[in-house]
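As you look at this complex, bear in mind that one protein chain is not there, while each of the others sits in place.
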Amino acid sequence: MSPEMNSVPNTIFSPELAARFDKLVTLYPARRSALIPMLLYAQDEVGAVNDAVIAEIAQRIGITELDVRNVISYYSLLHTKPHGKFHVQVCTNISCMLRGGNEMLAHCKEKLGIGNKETTPDGIFSLEEVECIGACCWAPAVQVNYDFHDNLTTEKMDAVLENYRQKAGKS
Amino acid sequence: MPELVSHPEEVKVISRRWGQGAADIDKYIELGGYAALRKCIEQGPEWVINEMKTSGLRGRGGAGFPTGMKWSFVPKQSEKPKYVLVNGDESEPGTCKDHLIFLHDPHSVIEGTMIAGLAIGAKVGFIYLRGEYRYLIEIMERALAQCYERGILGKNIFGTGFDFDALSHTGAGAYEVGEESALMESLEGKRGVPRIKPPFPAVVGLYGGPTVINNAETIASVPFIIEMGGAAYAKLGTERNGGTRLFGISGKVNRPGVYELPMGYNLKKMIYEVAGGIPNGKALKAVVPGGASCPILRADEIDVGMDFDQMGKAGTMLGSAGVVVLDETVSIVEFALRTIKFYQHESCGWCIPCREGTDWLKKTMTRFYEGYGTTKDIDNMRYLAENMLGRTFCPLGDAAAMPMIGFFKKFRDEFEEYIRANPSAPESQALVELVGA
Partner (left out) sequence: MADVNLTVDGKKVTVPAGTLLIEACRAAGIEVPAFCYYPGLSLCGACRMCMVRIEKMPKLQTACTTPVGEGMTVHTETPEIAQARKATVELLLGNHPLDCPVCDAGGECELQDMTFKYGAPTSQYVEIKQHREEQQWSPVVYFDRPRCIMCYRCVRVCGEGMDVWALGVQNRGAGSVIAPNRQDHLDCEECGMCIDICPVGALTSDTYRYKTRPWEMNHVATVCTHCGDGCKTTLGVRRADDGMEIVRGDNRDKSGINEDFLCIKGRYAFDFANHPDRLTKPLIRQADGSFATATWEQALELAAKKLKEVRDTKGPDAIGVIGSNRTTNEENYLLQKFARTVLGTNNIDHHRTADYVSFVRALAGKADRAASLRDAGTAPAILLLGNDPTEQHPALAWALRTNVRLNKAKLFLVNTSDIKLRRQAKAFLHIPEGGYADAVRFLGSNDANFHGIEGAADFRDALRAEPKLLILFGSEFRGHDIDALVSFGLSLPDARFACLADYANSRGAADMGLLPDLLPGYRPVAAPGPFAEEYPNLPQKPGKDLIEMFDAAERGELGALYVVGANPVERYNVDPASLKNTFVIVQEMFLTETAQIADVVLPAANLYEKGGSVTNNYGDLQLVKKAGDRAGVRSDLELIVRIADRMGAKPQQLVPFGRGLRADTGQSRGAQSGEADRHSIWLASRQIEPKVSPFDPYAVLDEIARLVPGYDVERMNLLAGNDVRTKLVSIEPAASTTRRDLVLPAQDALFTSGTLGRYSAKLAEVHESHRKSPAEAAAD
């Protein structure tokens, strides 16, 4: 594992995240292995992998911005534009589809008043139809940010959404 | 947190600690954890590989390659460091078994990784989880930290001189990354595009060094195999398909869930007894037996033992043992469309047959589903799928083509009925003439 640690002056990240990133590149035999985790964690903090994030991460890893963009554009979880505070990911793949996944998606669209890959005007919710999230035996399932919600019904989903709305109101 | 289900038919080998808080190292050790590792260190690499070969353990991710044999391909001497890479990218539709392993028994994965490392001469293990499994990654990180605190990871483990480091790593959303060489590319910080083979990972893998890549369930099985002995494990299953495995049953069943059953367990029995049969008195229509990539079985084809060889003979695959049950209310046309939509979305795009083939299959199926299909379309799609088979850079092409061929072959009458029941919209007359009826 490479021993050098280097901090980036004028980092756009919080001190904790910057420190985490300083360490991350030293954990692997090759710096570049830290790229995808770094992008995801940066996105968690900043809200999106925007130009500033790309520039700093490219510098930290030691690759070109083109390289970084090539990687970002491949992976479904990485996005360059921000989502809502709570990103509602409804699975409609086969196991969920057989247990009401499509209906769940339609319900969420109606409830939130937005379509696939859109964000509510107040910026609290965004919606996305996603592929299998690995909760097939507890379908239909939805992921909100990183939280799993399984064995759902439309009523339960309403309660879930309301819960998040409350959280948004408090912060 | 998903509820745990169980059934008396289960043979709980790798799931025996579930639901008891074994994610905590103290509980894990209390329930017998890390004893297998000690034994392996004592007995040495050759003994371990032999046990694995005897056990008949085959890859639980889908390919079913014999694990002991895979480990034995790693050269003894290597200029470059060797690695163990655990494939926790679980993205096959219908599959959620590794989800529970990571939730309930992450230490079994760690212990299995270490034993694999010992066997092949690796000092580093990576545990790769799909990005969506963030909460499970956090559990894994805590478990790893505990190991380091207790000296179970790091230098001179148990004072035996055995060194091993392990770290967890997050993905960022890509099914193709579950392919072993694409997994390595992703871990190296690149796009998840597979590599040219040969060379195979056991010889040239991560960072150019020999690497063993195993599915999470496969790796988690290792300590249990060591514990009970390879021969005993093998006996639990069928010939050349040793042991038990996790079957994830979903879809139109009364008791969906993950059940640990012996290899070779009868599918029909699994559906009707273990999973409680079809709800609301509906009739079974079809089963996708091993995740979306496996050709569908008709209701009259489910009386078959669920192991790699028997499933192969039945014209399908055991795959990830994600059993998806369809009843009479399910439209095969809709099901086929959703299946191909998945592959089109996940195709990495590297090679022509998969990139373009999944795109045209999806486009045609969409038009078909929307009511503008013709019988010629069914033939065209079948031709397209058959020309993808065996021609692509990696098995994802096959994974997309085989199920579609299965739908067209076994449920053609339903497709034709669909056309009859959905007369083409007036605007599409030109379309019909263009495509041919």
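We just call them A and B in the order they show up, numbering each chain from 1.
We adopt the following convention: a residue touches a chain if its C-beta (ideal position, glycine included) is under 8 Å from a C-beta of that chain, and two chains touch if they have at least 3 such contacts.
The shown structure was predicted, so the numbers you read here are calculated from the model rather than taken from an experiment.
Visitor: Using the touch definition from the top, which of A:R69, A:K111 or A:K156 touches the missing chain?
Guide: Candidates A:R69, A:K111 or A:K156; residue touching the omitted chain: A:R69.
Visitor: Which candidate, B:F102, B:F335 or B:F393, sits in contact with the chain we can't see?
Guide: Going through B:F102, B:F335 or B:F393 one by one, B:F393 is the residue touching the chain not shown.
Visitor: Go through chain B and note every residue touching the omitted chain.
Guide: These residues touch the chain not displayed: 174, 191, 196, 344-353, 355-360, 363-364, 366-367, 380, 383-384, 387, 390-393, 431, 434-435.
Visitor: May I ask you to list the residues on chain A that touch the chain which is not drawn?
Guide: 58, 62-67, 69-70, 73-74
Keep this in mind: only the chains that are shown with their structure count from here on.
Visitor: Take the average of all CA coordinates in chain A, do the same for chain B, and state the distance between these two points in whole angstrom.
Guide: The separation of the two C-alpha centroids amounts to 24 Å.
Visitor: Which residues, counting only chain B, touch chain A once they are in their complex?
Guide: Residues 2-3, 81, 90-96, 98-99, 124, 130-135, 165, 167, 169-175, 186-192, 206-207, 248-252, 256-258, 288, 292, 322, 324-326, 330, 334-335, 338-339, 342, 345-346, 348 of chain B touch chain A in their complex.
Visitor: Once bound in the complex, which stretches of chain A touch chain B?
Guide: 1, 27, 29-30, 32-37, 39-40, 61, 70-71, 74-78, 92-95, 97-99, 131-139, 143, 146-148, 150-151
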